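First the structure, in the form of structure tokens, and then the observations on it.
One protein chain is absent from this view; the other protein chains keep their places.
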Amino acid sequence: MATHAAFMPGTKVSTGSVIWSWITTVDHKRIGILYGTSAFLFFLVGGIEALIMRLQLAHPDSTLVTAKQFNELFTMHGTTMVFLAIMPMSAAFFNFMIPLMIGARDVAFPRLNALSYWIFFSGALLLHLSFLAGAVPDGGWFGYANLTSAQFSPTHSIDFWMLGLQVLGISSLMAGFNFIVTIVNMRAPGMTLMRMPLFVWMSFVVQFLVVLAFPAITVALILLMFDRFFGTLFYAPAAGADPLLWQHLFWIFGHPEVYILILPAMGIVSEVLPTFARKPLFGAPVVIYSGIMIGFFGFGVWSHHMFSVGMGPVADSAFSIATMLIAVPTGVKILNWIGTLWGGRIRFATPLYFALGFIAMFTLGGLSGVMHASPPVDLQQTDSYFIVAHFHYVLFGGSIFGLFAGIYYWWPKIFGKVLDERLGKVHFWLMMIGFNVTFFPMHFLGLIGMPRRIYTYAPDLGWNFWNLVATIGAFTIALSLLIFLLNVVTTTRSGAPAPADPWDGRTLEWTIPSPPPVYNFAVVPVVHDRDDFWVQKYGDGHGTPPRKVTPPAHVDTSSIHMPPPSYWPILLGGAFLFMVSGALVSIYQVVLGGFLTLYCMARFMLEYHHQPAGEHH
Amino acid sequence: MESSHSAQTAGAAHQEHASVHTYLRVAVVLAILTAIEIGALYVPGLPPHILVTLIIIFGTFKFALVVAFFMHLRYDSKLLTALFVGPLMIATLIILAIMALFGSYLLLPRT
Partner (left out) sequence: MAAEHAIDAHNPNIGCTGLDHRKMGMWAFLGSECMFFGSLIGTYLAYKGKSISGPGPHQILNIPLTSVSAFVLLMSSLLMVLALAAVQRGDMKWGKIWLFLTATLGAAFVGFQCFEFTHFVHLGLTLQTNLFGSSFFVLTGFHGAHVTGGVIWLLSMWWLAMRGRLGPQDSLKVEICGLYWHFVDIVWIVIFALIYLIP
């Protein structure tokens, strides 16, 4: 029966059936864990790629890796961190937390949700199969044309990158549609849009960014695929084409993409700060509108990545002004976060440390960002380590710190244990110090002339000292991650079980057990306020008294129908991977894969046709 | 399941459904507009900017007719309209921006 946890207590289960239950799960909580585990593993892979690069750059004239290998390293590091670490880690939180925070029992399309994960997994696999094939992508994570043309990149390396990204894009798009419908259409009674938690709001904006931005890179990649496989001329200068077409299409995607990377972390910070300051988010509606504005105007600034290509003064000015304007809603949010802390009764716990670290580091990254919003200034800074410093401050100091805040904050809810506080603080401080030691010097290196994407440098340029310092910082970061892993292992082995509400929280996820039962809410909650759980416990300080919510004496959870597991998501994902990878093997594989994909799609779509889910035993 | 009777937000159109008659009339209008557009191509001496304006206006109108009536958006919740029109606006703006950035001849007509 789908109403109980996967296995009855006391049942002896085989490893096989456990694996099968994870492979066929359509439960958003399990899918969230799948995403989170994968994301963390790829974060480590991307981190190792970074460490090798830092070892290479620690000293001038180094021969640890060749130039080609270095190109592969920075390409895979960037691609992995963006698409296989930050995005899926955010997806882990979208999956686990959004239904809980809106009072729902699952997402709108549970099997589509599972399919999104398996297609993500396929994309990650395809990208990394390039290592086995000895054709690792080496054109940068942004793959500029026409370096990526068949003429200048004759091996399969760019093909792996191109096809891998297409597959990953499809996964993200599906999830985007799923969460848009979930957030609009599955909120608990009384949960108006303005009563939704900030994390849900920021995630909501992100889903729109995904479904509107990914089609642009899909087209850019299709044009590249046609150029490489079929000899079209989209990026062929000799035929009158403009390689800038790639850059425009890529950055029409790429700029919204960086907001996709940061907004979830901002949402997490907007949850953590009020909880640990024991005070509502200052100006919550304003923070929501700022998030919406950032999302919308984020579509209008893309060519600030292209100030050095010669677009002319009109285009340069237009994009420069738009970019500076976008700093305004971002700054508003930072002020509101500070306003949240001001006058609060702060409880210093690890999630708060990471949230505070986010604010500080993201602000620094934003300051360098405003500098390159000016085209003349950017002409100095672009393609130098100054830019590398900027985006690591916002993506690591911002996104990663924010995601770790979420990891420590929601770990008890997800796994039923609270991560150790002392180890958490050691992790934080080591990471904070290591991060700044690694990336702050890169501002200097950029300003004294060190370009990006070089595999080594001469010893007499004055770059030696800061490069060595940065490498030491990188290994400090690695050490901090070992501390985190140690925390995870020891907590899992011997941590005390977490209560439903370990942090005296404000939102609905803290009203249910840790970890939640498969159906999340035994009784669908009725919502009266933003931060409804807090108001329920303590009143809102403006006349609304605490609400005593007595749970009904006996709740019959056996009548709650949860969607049953299904193997069509993984089968369809596998068929799709077979078809796409056929492009690297033979046309027959593509055709056969196409038929298999169509077949699996039909079975997937007809699985519950005239057979309502959960009513066939 | 009667999808046409799903609850509407307050203030939505009272008529829940277009009749077959309405659909046929829309189809006739679409056909006539298309015929005029194609006919205009063969009008000798019609200035190009007038032709282009006519084609764009007629095309927009046909687009709107299909979306409003055949796709039922006129009678459905405003939420669905927002879900579609927002992205449509963004896509249109981006097409215009690309045309401007690439010096498209459509925006800057050749003499």
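Think of it as A and B in the order they're written, each chain with its own count starting at 1.
Here, contacts are C-beta pairs under 8 Å (C-beta built on N, C-alpha and C of every residue); 3 or more make two chains touch, one makes a residue touch a chain.
Quantities reported herein were computed from a predicted structural model and do not represent experimental measurements.
Chemist: Which chains here would be touched by the one that got left out?
Modeler: A, B
Chemist: Given the contact definition stated above, which residue among A:17, A:37, A:151 or A:185 touches the chain not shown here?
Modeler: In the full complex, the listed residue that touches the missing chain is A:185.
Chemist: Among the options A:45, A:89 or A:108, which residue touches the chain absent from this view?
Modeler: Only one listed residue reaches the unshown chain, and that is A:108.
Chemist: By the contact criterion defined above, which parts of chain B meet the unshown chain? Give residue numbers in ascending order.
Modeler: Residues 1-4, 6-9, 20, 23-24, 26-27, 30-31, 34, 37-38, 41, 48, 51-52, 55-56, 58-59, 62-63, 66-67, 69-72, 77, 79-80, 83-84, 86-88, 90-92, 94-95, 98-99, 101-102, 104-106, 110 of chain B touch the chain that is not shown.
Chemist: Can you list, in ascending order, the chain A residues touching the missing chain?
Modeler: On the chain A side, contact with the omitted chain comes from 104, 108-109, 173, 176-178, 180-181, 184-193, 211-216, 218-220, 222-223, 226, 230-234, 239-242, 245, 249, 252, 524, 561, 598, 602, 609-610, 612-613.
One rule holds in what follows: only the chains that are shown with their structure count from here on.
Chemist: Approximately how many whole Å separate the CA-defined centres of chain A and chain B?
Modeler: Using C-alpha averages as centres, the distance is 36 Å.
Chemist: In the complex of these two chains, what residues of chain B are touching chain A?
Modeler: Listed in rising order, the residues are 79, 83, 86-87, 90-91, 93-94, 98, 100-102.
Chemist: Which of the residues in chain A end up touching chain B in this complex?
Modeler: Within the complex, chain A touches chain B at residues 180, 184, 208, 211-212, 216, 242, 244-245, 248, 252, 299, 303, 311, 315.
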